[in-house]
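Some notes on the structure that comes next.
Omission of a single protein chain aside, the complex is shown with its protein chains in their original locations.
Moving on, here comes chain A:
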């Protein structure tokens, strides 16, 4: 009820606007705005022009407008791409995008080539930064002429009526879907006006409206649309995202800065951010000092289209003979059992021989992100960690660093900043035994 009323109202509004536009385009027309405002009359006019080739050649239409455009118009997308380039003239924004649509709308009453135009617009949207703007999608839908593609008899309804247009509409909705934009009631009204109640785009719209509300907040750990710009903030965000312990503490070991040494050399100090949870600290304190710990990395972490890299401090899993099981002491509680002594199968015939969570990968003691992935930088992280984890002073530390993730940056867009690049001079897969004195030096 509500929807239909809303639909009705929107329709009225649109017709009004439509009539204004038409009126402006058809300025020299004898039946001007006044005629257009007389609703049903004008309605029929708009409705008619696509069906009748005769009407299209109506001499009343000024040859000037159509003729000019005809020269330029090509059916290829390139023309429309050019249109975007021309009008935007470098400044690509929502406003210019809207302007392009306006220009197209005004250029031709018949909206000739609107399918190509919409395809081109869809492609151009990310460039203009409007790919997540529902309003823009609705405006784009508005480019379709209304009523024309609505099947009016059963034969039309039975066959794919105006397949190319319907496909284009679906494509538009699909792009919305890909960007996670939920359509609104205006979209619906438009679709009903353009394609009718049971068209393919309408079905697509219904599917979207069925699934999107279900999926919208499904991810309990959503990545924000806008990632922090500052690499330190980004690193902080990424590290807290990886660490599954809310008590884990992020430490800024070093902020990026530039120093000039005595010899006049400029030294750029990269940022180093580390994270460690109390549990990890505890584990590290229990680490057997005779066995080395490893600094490994870089490992990629994708945050939407941005890739950052992190390093871990880890150890090998304890040898089987060293594994001391914290046995449950049945003689612990005087009054009630602390553990029950049966294990039921999940289902009667289930076998549970495999546990996805209990893997022997060895403990991870800390993680960090740094502006540079060379050993000196990471060594500084380790020496800084030593303050909170004295055991590191007695444990040999091995650096097992990969050359770097350059190839990953190839596809990276404008966000491939130097911070993601690792210096090529990092030790290539060679593990250097870094003994205590060396770390001591690193600290100076």
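The criterion applied here is as follows: contacts are C-beta pairs under 8 Å (C-beta built on N, C-alpha and C of every residue); 3 or more make two chains touch, one makes a residue touch a chain; residues count from 1.
We take it that contacts and distances are computed from a predicted model.
Engineer: Write down which listed name, "AP complex subunit beta", "Mediator of RNA polymerase II transcription subunit 22", "Very long-chain specific acyl-CoA dehydrogenase, mitochondrial" or "Centromere protein O", is the UniProt protein name of the chain that is not shown.
Structural biologist: Going by UniProt, the chain not displayed is called "Very long-chain specific acyl-CoA dehydrogenase, mitochondrial".
Engineer: Have a look at A:155, A:260, A:319 or A:338 and name the one touching the chain we're not showing.
Structural biologist: A:338
Engineer: Taking the full complex into account, find the residue in A:330, A:362 or A:390 that is in contact with the omitted chain.
Structural biologist: That would be A:330, which touches the missing chain.
Engineer: For chain A, enumerate the residues touching the unshown chain of the complex.
Structural biologist: Contact residues on chain A toward the absent chain are 327-349.
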